[in-house]
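For this view, one protein chain was removed and the others were kept in their places.
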Amino acid sequence: MKKIALAVGLVSLSIIAFAQKSSTDSIAEYRQMLQDGNPADLFEAKGEGLWTQKRGPKNASLEKCDLGKGPGVFKGVWVELPRFFADTGRVQDLESRLLTCMQELQGFDAQEIANTPFGRGEQSNVTALATWIAAESKGMKLNLPQAHIEERKMYEVGKRLFFMRGGSHDFACATCHAQDDKRIRLQDLPNITKNPGAGNGFGAWPAYRVSNGQMWGAQLRLNDCYRQQRFPYPIFGSDATIALGVYMGVNGKGGATVAPAIKR
Amino acid sequence: MADPMRIRAQAAGDKATIRVLMSHEMESGQRKDGNGKTIPAWHIQDVTATLNGKTVMTAEWGPAVSKNPFLQFTIKGAKAGDKVGITWKDNKGDTRSDEATVT
Amino acid sequence: MQTRRETLKHSAAVASLLAATGLFPQYAQAFDKAAFDAKTINEAIKAMGGAVPVESKDVTITGPDIAENGAVVPFGASTSLPNVKRVLLLVEKNPSALVAMFNVSPEVEVNFATRAKMGQSSDVYAVAITNDGKAFFAKKEVKVTLGGCGG
Partner (left out) sequence: MQSKFLLPLAAAAVCFLTACSTPLPSSADLDKLTKEIIARSFRAQGQAQLDRVNPDEDNLLCAQADQSGTTIDEKLAAAIEARNMQTIKPPADGKFLGDYKEGEKIAQSGSGKTWTDKADAANGGNCYNCHQISKEELSYGNLGPSLYNYGKMRGVANPNSAESKPIVEYTWGKINNPRAYNACSSMPRFGHKGVLTEMQIKHLMALLLDPASPVNK
């Protein structure tokens, strides 16, 4: 009760006295209130079900899917992605790797799913699966491999993409995400060039977006960054998106993951 | 059919805290589509909670409850092993019931 | 002849029974449309069977001072008052003020939390309606900010 009286007292101070610090504190308080009861749970449950469910033209489950630590292993795989896969000869992130498994094991057309708008049809299933698999690494530390030459090349490409200025507004990823203690409006912007920003940023997606009530995987997070950057449309699972994932994830090495998070 | 709910029911002392997440659009009826046409309201309007089959709470919701709704309440006298059931029904007549065991 | 309120009470009980069985999705709703269409706080409370509300320190509303996004604003409504039959959550400046109504039974605490949409900064009310139709409220101002890149 005393606490409430105090809060009311603070609010009744004039707008002028409403310091920026207290706005930031209030926002932090708001975010804290949302932590208990993250709707990402709903998508996590859906993803877990999809993993074992026999589906697709081949009527098979994903239980033999190799996400980097051998067929069927889902615990701890996400903190080591993106990584190089010998069978496809590509560095892949979680979502593009899931497409590979859905095509090889279940007989879906990976290209068709990649072309499906986010949140529709099989795309929403990919998001649910990614949410569950990320949750199976919750709290673990990011540990992306850099042993393979392709992984190291992708880091270098990712770095170049991160700093590339373009579009109608001359924005780069770095415009917002290369300095400490910056905000856009009231949202804190992680400095993705190093920890803790890189781990906190990269390690939070998939996340539930309260602003639109959608579950966003890392691919959609990047897609919307590029939209706001006024760039053209990054193709789902394309090498540019994966290279950026490698750059962010490697910079975040050692950072503990919180995905699936709840975000504005 | 609607996706399942997530129900957590945790006993502490002589009561249990129930936290529910429901999967629902909760369309407000205030938004317009690309052609400027109002998207009709579509929302959960009745919620019923039961303890071991007996109704302990009902609620009515409008379209201003957030998408993928969260609900928290406390049942007196509930203990580990009891069954908590939640049912919702929306304004299109769709319904969903799920159950959880108090832990 | 049954009064409207009795009809409502009766059908609510039946509806919840039927809903619990999950067998009758087509069953007519007990949902109180008038209350949820009401534009003002007082109209909504009246439609829910309450008198003109008075402020009470025995009713509590919890929520953030500032919401980062109006689409999801967490609230809690509770009261220590006896003989409460229902609890309402209302956002004054929403197109329809009433967000949610909870019917209280002896088996639950009069303490409910949910999340509401807010179109703009507004006072938010928790209202407790007692068995004899009295209404008591607590209110809280919540600022809704614009977030993100705004595009």
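Labels A, B and C are assigned to the chains in the order they are written; within every chain, residues are numbered from 1.
Going forward, a residue touches a chain if its C-beta (ideal position, glycine included) is under 8 Å from a C-beta of that chain, and two chains touch if they have at least 3 such contacts.
The shown structure was predicted, so the numbers you read here are calculated from the model rather than taken from an experiment.
A.B. asks: Please provide the labels of all shown chains that the missing chain touches.
C.D. replies: The undisplayed chain, in the complete complex, is in contact with A, C.
A.B. asks: Per the definition of touch given earlier, which of A:176, A:192, A:248 or A:261 contacts the omitted chain?
C.D. replies: The one listed residue touching the chain not shown is A:176.
A.B. asks: If the hidden chain were put back, which of A:31, A:138 or A:153 would touch it?
C.D. replies: Hidden-chain contact among the options goes to A:153.
A.B. asks: For subunit A, which residues reach the chain that was dropped from this view?
C.D. replies: Listed in rising order, the touching residues are 15-16, 18, 20, 23, 147-149, 152-153, 156-157, 159-172, 174-176, 178-179, 181-186, 189, 227-228, 230-235, 238-241, 243.
A.B. asks: To test your reading of the contact rule: which positions on subunit C touch the chain that is missing from view?
C.D. replies: Contacting residues on subunit C, toward the hidden partner: 66, 143, 145-151.
Everything that follows uses one rule, which is that only the chains that are shown with their structure count from here on.
A.B. asks: I'd like the Å distance between the centres of subunit A and subunit B, where a centre is the mean of that chain's Cα atoms.
C.D. replies: Each chain reduced to its C-alpha mean, subunit A and subunit B end up 28 Å apart.
A.B. asks: Just give me the whole-number Å value for how far the CA centre of subunit A lies from that of subunit C.
C.D. replies: Computed from C-alpha means, the inter-chain centre distance equals 36 Å.
A.B. asks: What whole-number Å value describes the gap between the mean CA coordinates of subunit B and subunit C?
C.D. replies: Averaging C-alpha atoms per chain gives centres 15 Å apart.
A.B. asks: Two or more other chains touching the same residue: where does that happen in subunit A?
C.D. replies: In subunit A, 210, 213 touch at least two other chains.
A.B. asks: On subunit B, where are the residues touching two or more other chains?
C.D. replies: 26, 66-67, 70, 72 - these are the residues of subunit B that touch more than one other chain.
A.B. asks: Mind pulling up the subunit C residues that touch subunit A in the complex?
C.D. replies: By the definition above, subunit C touches subunit A via 57, 60, 63-69, 71-74, 115, 141, 145-151.
A.B. asks: Which of the residues in subunit C end up touching subunit B in this complex?
C.D. replies: Those in contact with subunit B are residues 12, 15-17, 19-20, 22, 25-26, 29-32, 35-36, 71-74, 76, 91, 94-96, 98-109, 111-119.
A.B. asks: Can you name the residues of subunit B that touch subunit A in the complex?
C.D. replies: Listed in rising order, the residues are 3-6, 19, 21, 23, 25-26, 66-68, 70, 72.
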